[in-house]
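Missing here: one protein chain of the complex. Every other protein chain is in place.
Each chain gets a letter, A, B and C, in the order it is written, and its residues are counted from 1.
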Amino acid sequence: MSTQYPALLVTIPLLSGFVISAAGWLNRRLCFYIAVIALAGSAFSCFGVLLQVLQEGHVTYHLGGWDPPWGIEYYVDYLNGLVLVVVSTVALVNLIATKRSVEEEFQEKIGPFYTLYAFMVTGLLGIVVTGDAFNLYVLLEITALSGYGLLGMGKNDRATLSTLNYLYMGTIGACFYLLGIGYLYIVTGSLNMRDIAQILPSLYGSKAVLAAFIICLVGVWAKMAFFPFHGWLPNAYTHASSAASSLIAPLVTKVMIYVMIRLMLTIFTPAFTFSVAQLSKPVVWLAVAAIVMGGIFALAQRDLKKMLTYIIVAEVGYMVGGAWLGNRAGMTGAILHILNDALMTLCVFLVAGNIVYKVKGCAFDDLKGLMRKMPFTMGAFVVGALSIIGVPPTCGFFSKWYLISGAIQAGQYAFVVALLFSSLVNVVLFFRVIEIGYYEPAGSHHGHEHHPEPMDEAPLTMLVPLFIVAAGLILVGLYTGDIVNRIIELAIPNGIV
Amino acid sequence: MEDIVQTVVAKYNYWIYITLMMMGLYAMIAKNNLIKKIVGMNIFQTAIILFYVSIGVKKGATIPIIKALHGHHEAINPAEYMNPLPHVLMLTAIVVGVATLGVALAFAIRVYNRYNTLEEDEILSQIRTKTEEI
Amino acid sequence: METITSIRPLLAVLVSLSVTPILVSSRAPNVREAWTFVAATVKFLIVLSMLPAILHGNEIVYTLVEFLPGAAIKFRVDALGMLFALVSSSLWIITSAYSIGYMRGLKEHSQTRYFCFFAFCLSATVGVAFSGNLLTLYLFYEMLSLATYPLVTHHQDEQARRSGHKYLLYIVGTSIGFVLPAMLISYNLAGTLEFSKHGFLAGTASKPLLGLLLFMFIFGFAKAAIMPLHGWLPAAMVAPTPVSALLHAVAVVKVGVFSIVRILTGVFGVQLLSSLDFGTVICYVAAFTIIVGSLIALSQDNLKRLLAFSTIAQLSYIVLGVALLSPKGMTGGIVHIAMHAFGKITLFFCAGAIFVATGKKNISEMLGIGRRMPVTMAAFFIGALSITGVPPCGGFISKWYLVLGTLQAHQVVFLVVLLVSSLLNACYFMPIVYKAFFCPPKEAMFQNTVQEAPLFCVVPLAITALISIILFFYPQPFLRLAIMMVQSITGT
Partner (left out) sequence: MKAIGFVIVLLTGGFLIYAAADFPGWGDPNSPASLHVSPYYLENTVEQTHVPNAVTSVVADYRGYDTMFETTVIFTAGVVCFFLLRTLLRKEPEDRLYRHVLTGVTIRVKEGKLPPSEEFERIDTTWTPHDLIIKTICRLLVPFVQIFALYVICFGHYSPGGGFQGGVILGASIIVYAISTDLRSELQRIREKTDALLSAFGVFLYAGTGALCLLLGFNFLDYHALAPILFVNRVMARSHGIFIVEVGVGIAVMGTMIWIYSVLASRGHYDEGL
């Protein structure tokens, strides 16, 4: 049974999606439990695949029994083994944490919500595990569609328009990716990633291959809201319901970064990416723009969730810039940041979800005196904030460590300055929020022994997952050494020096 | 000069799909009405379908259904049949196009229910006036 | 000289961290204070247990987590680290006693949070003292700056908010802006961050780059309050007095100076600094801070701000001493860490006691206070003597070594600076003492009835005053540690 893990991890959530949709019509309470069982099963098989990868180096799985260039093949190596585990655990933890807020927001439509949730997770896991370029496009579409559904059903009415803009940009991105694959197909004749990689070296000279590379990149950048294409992300994630945004924010952009790295390292081997295509310098400059712009816009916001979305845009700049530095340290930093940023964003969005669940709003003036009213949630928020700022014991520091050393080795000093500027901006951003939460509501004057408001915390089912994530931030930070040496070092092909 | 005209004529299917695609892209970016944007999106997707299908064509080849009279053992000459793979891929792309169209129309209806207009600038002005009231 | 691996350094750091949950859960205030005392004494005993090993010249090493070949969370206890840990853990016991009296006296709010974050700060301070490489030092340095924020802004009013802003901007801003890149550049240059006897940056980079690195490190550790990055210290005086006593006279500021000493000795190394003659440049910066700090202190009316500027000047003594690169000067600098700690904490305790007893903050309102609070003012006098470096108090020894150091380094300029600043110290301390005791009766603002601050305040300041006198006669643990450290660095 264990050889079937790569197929199981995608099909279990897929089948559960249909069962949940049926359960939505027949007996609504079952939906959540089916979803939990399915995601737990898929998380278990993700860990199984990662263990197999650690033993054998890489795992292949032929769908339908056909050999690779003809049939579809799953190819799991160190890179996507790690991302698989991240996606499945984040989805499972988020599912459990947002149970109460989903029941409160979508009373009678819980069935469709969890169906879309299951399909979103299926799409993400499928993108990460597949070894076939066209299959990746199909799963991209599943993720996109379920994402539109989840984001579109936001509480306030602005969610619809912002999700429609997301739909336009998402479709343009997906179609550009499809076009890029088409260009590759014309020139190489195959759709399997490793097969293309073998055929391409002889064609490095042709303009079509360079065009395919640029078109695919533009498509993936549009999907991950990289700088020139980031317009849709802040509105789409802010007006969405808290459960949907805390699922999509940590995962979709990171999986798209994984797709970009897969494009750079596996399909177009590093030899092509960093030498034939002279893209490193301009892309790193775009990344610098993304980081600076993300930071500045985040400063201007008066709403917690909107501020967090601009920080995501900046973090995307980190990862893209890191990947394009062209040296081993930068790439390690980018891959490590996929793991760290998913955890950090999940922690901070779960906090926002708790606040919205209790205080019905997360604008800055709703946060007054929260340190006393919701100490545990704000405690987790402080840990998440420290991680995003990059304070040592937490994991954020170590990915910044690799990114900055990579930038120094590559001589991209603009990127180093941008990273430091962004850390300083994050300090101001998060301490502004902590300060608002810390100081009593303006009304109560500073009496010596005045009575503190009663502490009304979010329910336990929302707090325990939050603590697990916050503890995870520190644990991942402490075990960075093992993660890097045993997984990420081997994930980067030796084409990069 | 001769061979330039020759290459341009030999690859006319690419120019068609590029123009169609650019029309779709222009409509999506520049048009103000939401439905026109959706129509532009559809043209954009159909252009890519045309591009893929035009790859599969082989001169002098018939549709990829193997004729029964070949019996069981003579070798089938692939040059006689068109390349089936792009058609398979485009079956998927068409279905994706339909799905995205359906969802986009659902969004348009929801926007209309809320703002009872489909012109983007009017919607944005309504949003701006509403945020000022709060 | 062999290295012993034992978990005691980690235990010393964790003991106060582990006590915080107990503090939060204990309901009665007495139980909470008892637990703080227990934690303080346990920590002091652990540190003391490591003293004999260090005195015999060997080191205690313990590695927690290894990230990269050169970068790990690693503890290494050597003479300098032991000196600083000894000072801070012993003073924590006294300060926790003092803060009971102070907090109860003023009936401050949310005392549990105060004691928890106090424990956090101490664990971070000891962590910095025992850190074996630059990464661990940076980790605990950041932890300390974040743990002190709630203490500085304890009163949660508008002024606390503004000084909190300033505090964060200076401390966290410079540490991320300067120290992080400098650390990464040096890691890339040298491949490791371990503090070694002769510094790991020797010969790894060109002179201008090393100069830039040194500049980033010196001004990155803004806790050392070297001019122009000293603005946060006077602003932090908004905090309750025990906080400014232990933290802003002993723990936080000494962490800044301690890190700079570590950088100069462990990262750059004495030979490299003298060969590139960066030492004199740092001396000039320190000298400038001493003179300007003392001058500003002269003009201060608020007692705590006066003490703050005096601290800024005294810290630069330490930097000056080490930057002289002469054995005597470095010994003087390192010993001054201990001497200044005991002297300055006494002064802050007195300021706090005066505030608790009379509610007065400014010197102009303290005419004739000696009659009312004789013990406090006597302790204040002893503290002042120790800071100015007059014989019966411990401060004299460190100043003595500093003066010898300047002579040994043939730097007459700094000799003059030291003497002038001692003069200035006397100028701003003695008037206070004189007015307190010998002011004519008609101007006295207090009747003759002796009305001291609560016992819990007076006893600690008396103890610290006594210690600073004893240190003059028996400076052994600190002086010996300092001499051993200097020997291990300069190899003489």
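Convention: a residue touches a chain if its C-beta (ideal position, glycine included) is under 8 Å from a C-beta of that chain, and two chains touch if they have at least 3 such contacts.
Note that the structure is a prediction, hence the values are computed from the model and not measured.
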item	value
Chains still shown that are in contact with the chain withheld from the display	A, B
Residue ranges of chain A at the interface with the undisplayed chain	4, 7-8, 11, 14-15, 17-19, 21-22, 25, 61-66, 69-72, 108-109, 112-113, 115-116, 119, 122, 126, 134-135, 138-139, 141-142, 145-146, 148-149, 152-153, 160, 183, 185-191, 199, 206-208, 210-212, 214-215
Contact footprint on chain B, counting only the chain that is left out	7, 10-15, 18-19, 21-22, 25-26, 29-30, 32, 54-61, 63-68, 70, 72, 75-76, 78-79, 81, 83-89, 91-92, 94-96, 98-100, 102-103, 105-107, 109-110, 113
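The definition used in the following text is that only the chains that are shown with their structure count from here on.
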item	value
Centre distance in Å when chain B and chain C are each reduced to the mean of their C-alpha atoms	70
Chain B: positions in contact with at least two other chains	none
Of all residues in chain A, those that touch chain C in their complex	386, 389-393, 398, 400-401, 404-405, 408-409, 416, 420, 423-424, 427, 431, 435, 438-440, 446-450, 452, 478-481, 484
Chain A-facing residues of chain C, complex	65-68, 71-73, 106-110, 135, 138-139, 142-143, 146, 149-150, 153, 155-157, 161, 164, 168, 172-173, 176-177, 180-181, 184-185, 187-188
Complex contact set, residues of chain B against chain A	21, 25, 28, 34, 37, 41, 44-45, 48, 51-52, 55, 85-86, 89, 92-93, 96, 99-100, 103-104, 107-108, 110-111, 114, 123, 127
